[in-house]
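What you see is the complex with one protein chain gone and the rest in place.
Now for chain A:
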Amino acid sequence: MLLVEDGLGICVVHLSPLSLSLSLSLSLSGAGGGGNDVQWCFSQVKGAIDDDVAEADIISTVEFNHSGELLATGDKGGRVVIFQQEPENKSQPQCRGEYNVYSTFQSHEPEFDYLKSLEIEEKINKIRWLPQKNAAQFLLSTNDKTIKLWKISERDKRPEGYNLKEEDGRYRDPTTVTTLRVPVFRPMDLMVEASPRRVFANAHTYHINSISVNSDYETYLSADDLRVNLWHLEITDRSFNIVDIKPANMEELTEVITAAEFHPNQCNTFVYSSSKGTIRLCDMRESALCDKHSKLFEEPEDPSNRSFFSEIISSISDVKFSHNGRYMMTRDYLSVKIWDLNMESRPVETYQVHEYLRSKLCSLYENDCIFDKFECCWNGNDNVVMTGSYNNFFRMFDRGQKKDVTLEASRESSKPRAVLKPRKVSAGGKRKKDEISVDSLDFNKKILHTAWHPQENIIAVATTNNLYIFQDKLN
């Protein structure tokens, strides 16, 4: 346990194993690979090793900051752990700095809504960093109902030599004060403090699924199942509702909002995705309430793929703009789609993540895996996209080279000098050597959250309770 002083007093932080465990840090120069292919190597793993996973330690969100120096994770227990990349070692230029714990704090606590007799989970649904404007770092973290703006600042000096106080803070007997001295700042051990600067509460009736900071760096949006609200970062007592898809009669409900994001450089544009597999792009200049979309992105359903479950697997679980703002990517249960913002009729690229699961949808419905919400991310150049799958597999799709690879985040492949070996799932029939059959996939080991460093080939991949950091092999 740790006592942390924040702006509101002292709070007790139950440390998550993520911040406590020693990390294996290895910089690898494995056997040479070929051509222009990136070869991914294990770098670090964070979190407890034992198989018995405490529910509070389950990672629920992963996000690099804008420079990539900081990596934040949120978990089901409401904690945020921030890792900082060490500066590059001059003597070992081929090794990138490793990520070590920088700050840990309890962002959200469980709450109880007395009016509805409902517990409000403390699980962190999303973390979004603000761009750095001064020495401190700021991030937004949200649970189902409340968004908080946290300031993370460093303190490496403290005033010493007070005239009226002892070093421990007690006031000196005034009669003993015979000289005048002015306190001076002296260096101290680095202390990283996290304090909640704003709390944005009571604006969402349904469960918040997304937050997104606007490119104006003054406003941000938050989205729940039926509404999208616009906030100003300085104002906590009101927000503007910009999308409302709640029907007058709830029995007429046919779709919900699943994700929303601001355009990376057009501050008037945002998108939101729905459970029906559509994406709506809205322009806030058109009207105060953006219920009428400017663009509707929808691909006609393939009638040959109909089943009991085809409606629910088309639900979009994540939407992300490319860094250049020309494309957006959506993730539904079985695929990743890249959309050109100028073409609404169909995606420009579709990548099958695990098509072999299409014939298993019934079993996946029984064990609830069909409801898993996978996220996706772009690399810094927008030419590779990544998403997670089951059995601790994750997939990367190179848009330029039209190649894809399946990799695994596991303790077994976390060996020194080991380049990650591509994995393959055999869809049926004959299983080749080194392939895994669909039936032996572990559906409890799922990778829902991944993040890519904004500039480098460094990726953070979250398994249930561990965070793996991989980087490309530097020659």
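In this section, a contact is a pair of C-beta atoms (placed from the backbone, for glycine too) under 8 Å apart; a residue touches a chain by one contact, two chains touch by 3 or more; residues count from 1.
Throughout what follows, contacts and distances are computed from a predicted model.
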The complex has one chain missing from view, so what does its UniProt entry call it, picking from "Propionyl-CoA carboxylase beta chain, mitochondrial", "Trafficking protein particle complex subunit", "Coatomer subunit gamma" or "Immediate early response 2"? "Immediate early response 2"
Can you tell me which of A:A136, A:I312 or A:C369 touches the chain that was removed from the display? A:I312
Which is it among A:V38, A:V53, A:A136 or A:V256 that touches the chain not included here? A:V256
Which candidate, A:D75, A:E98, A:D144 or A:D318, sits in contact with the chain we can't see? A:D144
Contacts of chain A with the missing chain: which residues? 113, 115-116, 118-121, 123, 144, 205-207, 225-226, 246, 249-256, 258, 275, 307-309, 311-312, 315, 362, 365-366, 368, 371
